[in-house]
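What you see is part of a larger complex, with each chain still in position.
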Amino acid sequence: MNILESFKSLWIDTGVAGFLATGGWGNLIMIVVGLILIWLAIKKGFEPLLLIPIGFGGILANIPGAGIAHEGGFLYIIYNMGIASGLFPLLIFLGVGAMTDFGPLIANPKTALLGGAAQLGIFATLIGALLLSKYVPAIGFDLKDAASIGIIGGADGPTAIFLASRLSPDLLGSIAVAAYSYMALVPIIQPPIMRALTTPAERMIEMKQLRHVSKTEKIIFPILVLILCILLLPSATPLIGMLMFGNLLKESGVVDRLSNTAQNELINIVTILLGLAVGSKLAAEKFLTIETIGIVLLGLAAFCVGTAGGVLLAKLMNKLSKDQINPLIGSAGVSAVPMAARVSNKIGLESNPNNFLLMHAMGPNVAGVIGSAVAAGVLLALCR
Amino acid sequence: MTEGIILDGLVLMVVGMSVVFAFLALMIGTMNLCAAFFIRFAHLFPDAPVKTAQPASKADDCTAIAVAIAAIKARIG
């Protein structure tokens, strides 16, 4: 060992040298991408709880020579421990279940259908992905990739991560980033579509007050949904099961210490690790491709189609059902809880200042979470 | 073959949306049954929060220390 040699070997290991080496520019760009995600999260409030860890993980994963995301690196270990195993998204669903109040859905069950219509975005996007890979030579998505891209339309982070980690882990990074970014953009994406598809008269519809829901009904609901899922679609039971387990912890009222931990410390710890691990999938060679552009465009389409699907079914239901339904609550079916429901409320207030749709929109909103988990179950069952 | 895969996509769409709607429709049905039942027999389900054995029996605790200990196994086991 001598001084010059040592400096030289350190120089070879530096990021500067790494970025100048072949392929290094890719890492450099990915680090910039990570910084942009962090900036969007902090300055624009884009889902900061996820995009800050994802962005930071993306930066760490692209440090030349550090190998943080390669075998033996700590992000590689966290990824295998929590995402390859499926544990992290399921634990987040546990916490989400413990935070969710299904009351508005129980009070007005039929609005659940809107949470179904909005899943149209998933399958339309799936077909879109297949068409893209047929007509764009640079893009080659197989059925699994297409399914993983489609799930962006579910507008539900854990579901998207769970499905993508099973069907096409290589796309996980870009899919998760697209999903969370568009969730943050819901207040910008949805309103024009909602206005275009509804008449001023429809937007002014006031809905009748939701009935009171008893504690017992709230306790029975998660069990009921789980049983249905067991009977019809076992492939969706990990997701639906953990969501309903969390909700049962909350509604049972006898295990508050578990419910509180599930919706606070546990979900926070898992979010930090999940975000870093998702970011570790932002490898330059996977991300800096035409395919990523395809994913970004398809993801946007997914949100738009989902929104339209929800609104159109709401219009139809309004025609058919005896008590009126304001079509604006249809868009909340895409999930993106509670942002989408807030958007419905906001647009509703524009055309009728004392028409509060929030509670009515929460029904389709939470139904959308169930709907996308069911869609994920179908895709898991048929694309494996 | 690429034809085939597009068809697969359409199949997935038809099957997937049907399953989603079937699931939610059944969910709505059972929820309505439930609701009907609960509205009919509401009086049988007072809305008081369910109690566990231990808060109940906490009544017979008489010292601060007891309360402290009460946290143990009854909670975790």
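Order of writing sets the chain letters: A and B. Residues in each chain are counted from 1.
Just so it is clear, a contact is a pair of C-beta atoms (placed from the backbone, for glycine too) under 8 Å apart; a residue touches a chain by one contact, two chains touch by 3 or more.
Source: prediction; values computed, not measured.
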*Stoichiometry of the whole complex?*
A x3, B x3
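Just so it is clear, only the chains that are shown with their structure count from here on.
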_As a quick test, compute the distance in whole Å between the mean CA positions of subunit A and subunit B._
22
*What does subunit A use to touch subunit B in their complex?*
106, 109-110, 112-113, 115-116, 119-120, 122-124, 126-127, 130-131, 134, 142-143, 146-147, 214-217, 219-221, 224-225, 228-229, 232-233, 252-254, 257, 367, 370-371, 374-375, 378-379, 382-383
*asked:* Please output the residues of subunit B touching subunit A within their complex, sorted ascending.
replied: 2, 5-6, 8-10, 12-13, 15-17, 19-28, 30-32, 34-35, 38, 42, 45, 47-52, 75
